[in-house]
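Provided herewith is a single structure, encoded as structure tokens, for subsequent inquiry.
Here the complex is missing a single protein chain, while all its other protein chains stay put.
So that you can tell them apart, the chains are marked A and B in the order they are listed, and the count of residues begins at 1 in each.
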Amino acid sequence: MLSIKGFTKHYKNFQIEDVSFEVPDGMVVGLIGENGAGKSTIIKSVLGAVRPDCGQILFNGAEIRKAGKGERQKISFVLDDTGLPMELNLVMLDNVLSCIYDKWDCAKFRSLTQNFALPDKKPIKEFSKGMKMKAAIAVALSYDSKLLILDEPTSGLDPVVRDDILEMIYNYNKDGNRSVLLSSHITSDLEKICDYIVYIHEGRIIFNEEKDELLNKYAIYSIDERQLRELEQGAPVRVLRREYGMEVLAKKDKMPQDFEYKPVTLDDIMLFYSKGEEVC
Amino acid sequence: MNIHISNVSGKSLYEQIYTQIKNQILDGTLKAGEPLPTIRGLAKDLRISVITTSRAYSDLERDGYI
Partner (left out) sequence: MLGLLLKDIYNIRKQAIWYIAMIVLFCGISVVLKNVAFASTIGILVTISMPLTAIAYEEKDGWQKFVIASGTNVKTIVGEKYLLGVIFALISIIGYSVAFMVVGAEEDRLVEFTAPVCMQLLVLAVVLPLVFKFGVEKGRVYMIIAVVLLMAVLIAVLPVLGNMQEGANVFIGCMAAITVIALCVSFLVSFKIYSKKEF
């Protein structure tokens, strides 16, 4: 459904180089990376708010920069600063958006905001952060899109609200006809819901893998230097040297079977890549 | 239906699901005609990807269990 090819963008202090990945039909793709890795820039480019220096962004096969209103409105989005007009209340917002979106469904918007227990007549600026996010999600779900893009939708929210939001994402995707691209540094949320994980680090793609395979393929081993030298080539991928010893991120099937290991989480993988070293 | 998956078992996730469903069918826990959870429903409950559940289900289908 969405295909990003060779995305490149240069800023003064920061570059994104040659990022390519896909969001297949019906799948949930998670974008992870440290703050400032480039995730938001990529997302804003898909939405048209930023223009890449190089590369293509294809939505349903067509370059998105040339997309008309009809195509653009097949994509809904939730940004971490919502972008919603804070002085308006939900009734006013409904009126405004029904003029902007061709397929705006007032009834759906009203029922969603009621389900989320959001007040009708209070200006959005008086909502809590969780309520603002839920309002943004209600907006995103009210115009029949095919792709939902979320940029840090759960940052700063308590676990109950986060679970509510993940539930909504699941329901959006449930029938298998719609796709989701979700960027977050709250990796536990991504581990629950994603089919693919794309890891962006310092502007480059580190990997793009099926989530279950990723978490199952790798494990963390505590070993010493001698053992490290004796390992099969390609087994250990990254090493993290700490004060008390050393840990390696390694491929389970290439490691000796009798070595003890810990299952790996996305957090671990990110730490190994940002603070660890490559194994020569 | 009770499925339990583990990240510390040697087997891949879809193998674990495949094996558990197969065993439940063979020992009668799962009866013929009983509906299985959808691939997405199962994925959601187990917190894994639909790719994994659909792989397990298609293997089960291929081998004639469902």
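Definition applied: a residue touches a chain if its C-beta (ideal position, glycine included) is under 8 Å from a C-beta of that chain, and two chains touch if they have at least 3 such contacts.
Computed from a prediction, not measured in an experiment: that's the story for all the values here.
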**Q.** Omitted chain - touching chains that are shown
**A.** A
Q.
Given that one chain is not shown, which residue among A:Arg72, A:Lys122 or A:Lys262 touches it?
A. A:Arg72
Q.
Please output the residues of chain A touching the missing chain, sorted low to high.
A. 44, 47-51, 67-73, 75, 77, 79, 81-88, 92, 95-101
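The definition used in the following text is that only the chains that are shown with their structure count from here on.
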Q. Once bound in the complex, which stretches of chain B touch chain A?
A. 7-8, 10, 12-14, 40, 44, 47-52
Q: Write out the stretch or stretches of chain A touching chain B in their complex.
A: 26-28, 170, 173-174, 176, 191-196, 210-213, 215-216, 252, 257, 261, 263
